[in-house]
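All protein chains but one are shown in place.
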Amino acid sequence: MIEARGITKTFGGRGGLLGTQPVAALRGVDFVLPSGGAVSFIGESGCGKTTLGRILCGMEQVDSGQLLVGGTDLARLPQRERAALLRRVQMVHQDPYSALNPTRTVRQVLEDPLALRARQLRRGRDWVESRAVELLGLVGLDPAYCLSLYPHTLSGGMRQRLVIARALTVDPDVLVADEAIAMIDVSLRLGILALLRQLRSELGVSVLFITHDVAAARYVGADGQLYVLYRGQVVEHGPVDAVISSPMHPYTQCLLSAIPVLRGLEEPAAEQLMPIAGLDAGHEPPGCLFADRCPNAEDDCALSRPTLRDAKEPGHRHACLHPRPRQVVAVPLAPDARPSGPP
Amino acid sequence: MSPDSPPSVKVTTGSGKARWARLGRRLGARVLTGVVMVLAVATLTFFLVHSMPGNPIQTEYQTLIARGVSPSLAAQQVAGMYGFVSSKPLIDQYGQYMWHLLQFNLGKSITASGEPVVHLVLSAAPWTIIPVLSGLIVSFLLGVSLGAVAAVRRTNRLGKVLSVSGSLFHGVPQFVWAVMLAYLFTTLLPIFPFGSPYNILDTPGWNGPFILSLVYSAILPVLAYALSSYGGWLLTMRSSVVTVLGDDFVLAAELRGLRPLTQLRYVARNAFLPLFTTLLLSVGFMFGGSIFIEEVFDYPGLGYQLVNAVNARDYPLMSGDFLFITVAVIAANILADFLYTFIDPRVRKAA
Amino acid sequence: MRTNSASLSSPTATTAQSVTVPGEVPGAEIRGLKVVFQTPAGPMPAVNDVDLDLPLGTITGLVGESGSGKSTLALAMMNAVPKPGHIAAGSIRLPSVTDMTRLQGKALRLARGTALGYVFQASQNSLNPLKRIGAQLLDLGRAHGMEDKGALLRHARELCERMGLDPVRTLSAYQHELSGGMRQRVGIVFALILNPSVLVLDEPTTALDMISQRTVLDIIRYVQRERHLATLIITHDIAIVADLADYLVVMYGGRVVEKGPTRHVLQRAAHPYTEGLIAAIPRISGDIDRAQPLPGRPPDLLSIPRQGCVFRERCAFAIDQCSVQTPGLMPVRVTRRHDALEEDSALLDGQVAACHVRAPAPSAKVST
Partner (left out) sequence: MAVTVIEPGLGATGTRRPRPPGHWQAARRALLREPRRVVGAAIVVIFVVLAVVGPFLYPRHLAANANSIYAPPSLVHPLGTDFEGTDVLSLMVTGARYVLVSGAVAGAIAVVLGALVGLLAGYLAGAVDWSLSRITDFALTIPQYPLLVVLAAVVRFTSPVLIGVLLGVTSWPGLARAVRSQAFSLRERPYIEASRSLGLSTRHVIVREMLPNIAPYVAMNLLVSMIGAIYAETGLFFLGILPTSNVNNWGAMLNQAVFSAGAIGSPQAISYLLSPLVAILLLTLGIVFVLDAVDEFFNPRLRG
């Protein structure tokens, strides 16, 4: 559905009177998001994952590289058609509070884009109204209760469902979910993730999941691919469970080691890795970008920058000169060891 | 297994030299913009004068001809007054006007019998600048401190009275202040002199009685400036303090048990910062107000001169005054912007 | 019902030998705390009848969603409940303060920071943006009568070093020159500089990414070990404290619904809310579909039920009694086999829950 080839994006770096330091947000990112599939991007804040999402939704332009939506190269299209094509990619924002206009009711939020859609499909006003009700039902909101409300009366979880319903008004092929559960109450998070999963299976919508929560990525797209971004570069990617269970790149290993262990329910891994330094985004090394923080760096790491190469499993690739697989995530205790509650 | 110490992180503080270079660039860019603006205002003035009803330049030329002056001499005289020769095409006249402007030549006044406009403007300037600045300082100090009180006490009576007083003072126009003060303190309660910037019986110069009479006569105008801008400062400071009081660090300072005085200092400094830019920007507003205040108190400043020039149709003097006032405002803007980078560490870095 | 919970909550588990539970020296004791907010619809309790013990040398994780009252509880510990609210009842005893709720004026100001160190939820912005960090630390020291500048700065440098911060550069930096993770560490330095014995951290890792979160949690862990503090970590994410806390306290709708040793609460959550919360955590390994969403939504201040169980509207096990009678905290009894947990059975009485179904009162009928 979406194919990215060597997407590059650099911010700042203007010369002249008010010169600023350029910051590379994306350095030649390739990935393929198949129809109905899922791709997850994980990484620290500032690794470029948000920029990637914004590029896919047409809110930013790439500096170089190709972005193909449904097999068509966006750059080759005239403005109008590009906008139409990008409409098939919709964003689910991180903050459901600022993603909804406080002055528009739930009905207006849905019916504005639906009216546009109705014109395309040559449908009438009735269709707009029934579709709004249908979409609310699909995302698990009660239309009778919601339709005339303003967003501020809804809870975070309900708002996020509404945001998803709004994205669905244009029948998108792809949903880009950027930290879509970060600001939602924990007891409601899984509900949103389950909804995304349900939309994948029921509507065949592809999901690009951007998060720092690996477990959430796994829940939504366990059958898809996991990409690890570090300072704009994909340092490792592969099938979700392959990357989680035998990560090759030390950065991936550090990320996975940082996941808290549910003591009593999970057995911590024997080995864990932590970076030896904090992120210094101002420093642009000639060699591996992670070398200055890598606990396993060797002398040659600072000299040449590794590119993606194949790991053992098919489709699993990493960009490390001295890879060593480590099992760093906790494993669940056998279900038997966990007695159920009292009757 | 957790490591014994967390990974160390680097603190990036702006290095000295690069910072100065950035500041220099910023200042350069601002000055450049300012020069462009001055030129634009000059252009505006030129075309305004040119669209004056009955074309004053042509009228002046005709008057001279009628008085029996030869056409070439008349043209020369007109050129001397306005800085451009009327018979040439507009674009040439404009070019000449701007060229004279770059040499600080604003032409000659019509009413003041051929006195260069630059001299007249410069001699009027101190009569405006000194009272304006004094009034500004008085109102700023008063408004800012009372504004802080009004914000801190915003729930009780004192705060409400203060902020209503601020709105009221802010709302009342300058000429009303001037007339009220003049009527109250020179007619109903005649404790201040009226109608002259100093006692005409004293000899002008550096002598005690003269300076004393200057100060004495300046009290009412300064008071008028101060009263008309006090309310604005109070309101701005109040809303700035209210905003800062909602910031997280203020609650944090309280919950860490900092002294009330320290907390107040934290709030005051953060609230004060945005006002600093406004302080210099308000110079423009005050200069505008000089028109009314000087007119009421017969104070021979720029505003008084401007109004008289307009009434007497002395266009060279009028455009000279207007240009000077605008340049002063632009200069204050640049100064404000530049100084701000020094007092706010955040801008200092981002500059 | 007040007496029920009070008598049961004080930790009597002196038999504890587990390494995670060191000797329980009284640190902070909260008794019968009730915080009420005045709203247009009348007074609303945000924190209701809460008893909590924070023994020295232990970490307690307080878990709750928005509207659970956890942040209000934290502010109440500083006697700093914001305006339409006030502490209506209860007491808060700290090692050096008899009752925080009774302090006022200068005594309260001095107690804040010295008796109890507080790391703010918004630590990202908890410092004066116009003042260097070192200067603000000196302000803090001076406010609490520490006139020895040199000693204070030495202590600050030492703390910075322990947090992995370059002391010289950090102390001479402005807040905006620090990253999110660094600000959080500086927040901890500010909380510890006056050597309090109780440390409260409100959402210490919100807005941090995984690695910074882990670093901050590690710092909390060894600062705790070094200083033998009574630490309270307030969080919405049970996973964050699962690895770190000795005790878990779960709040819902202003009430404590379950508490006990972390391992027990996680393994054998008794309250349906705790159980649902744990079940709703997506796992990094194992069967994906084991994670189950929790239906409904948490109540806000206006919709907290005044009577009966606060969770009953979302509860699959609710019985008639739940809407009539507010359940008190009762010891959790395991009636089914627990062979695999034999070594932990001695600690069973440390876990209590407020649920008519899962932890019924000994005598079935308790008058309200």
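A, B and C are the chain letters, set down in written order, and residue numbers restart from 1 in every chain.
Simple rule for what comes next: contacts are C-beta pairs under 8 Å (C-beta built on N, C-alpha and C of every residue); 3 or more make two chains touch, one makes a residue touch a chain.
Bear in mind the structure is a predicted one, so any value in this text is a computation, not a measurement.
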* Structure fact -> Touch assignment to the omitted chain, from A:Met1, A:Val23 or A:Leu100, lands on A:Leu100
* Asked: Looking at A:Arg87, A:Arg131 or A:Arg197, which residue reaches the missing chain?
  -> A:Arg87
* Asked: Considering the whole complex, which of B:Ala124, B:Ile291 or B:Ala336 touches the chain not shown?
  -> B:Ile291
* Residues of chain A (touch criterion as defined above) contacting the omitted chain -> 57-59, 83-84, 86-87, 89-91, 93, 95, 98-104, 112-113, 116, 145, 148-150, 152-153, 163, 166-167, 169-170
* To do: Just the residue numbers, please: which parts of chain B touch the chain that's not shown?
  => 37, 40-41, 44-45, 48, 51-53, 154-155, 159, 164, 167-168, 171-176, 179-180, 182-183, 186-188, 194, 239, 242, 246, 284-285, 287-289, 291-292, 295-296, 303, 306-307, 310-311, 313, 315, 318-319, 321-322, 325-326, 329-330, 333
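We take it that only the chains that are shown with their structure count from here on.
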* List the centre-to-centre spacing of chain B and chain C in whole Å, with centres computed as mean CA coordinates. => 56
* Provide the C-alpha centroid distance between chain A and chain B, rounded to the nearest whole angstrom. => 53
* Asked: Got the chain A residues that touch at least 2 other chains?
  -> 274-275, 278-279
* Asked: Mind pulling the chain B residues that touch 2 or more other chains?
  -> 3, 7-10, 12
* Complex contact set, residues of chain C against chain A -> 65-66, 164, 179-182, 209-215, 217, 236-240, 242-244, 262-264, 266-270, 273, 275-278, 280-286, 288, 291-295, 297-298, 332-338, 340-341, 358
* Asked: Considering the complex alone, what residue numbers of chain A touch chain C?
  -> 44-45, 155-158, 185-191, 193-194, 212-216, 218-219, 222, 244-245, 254-266, 268, 274-275, 278-279, 329-332, 336-343
* Along chain B, where are the residues that touch chain C in the complex? -> 2-14, 247-249, 251-260, 262, 266, 269-270, 273, 344-346, 349
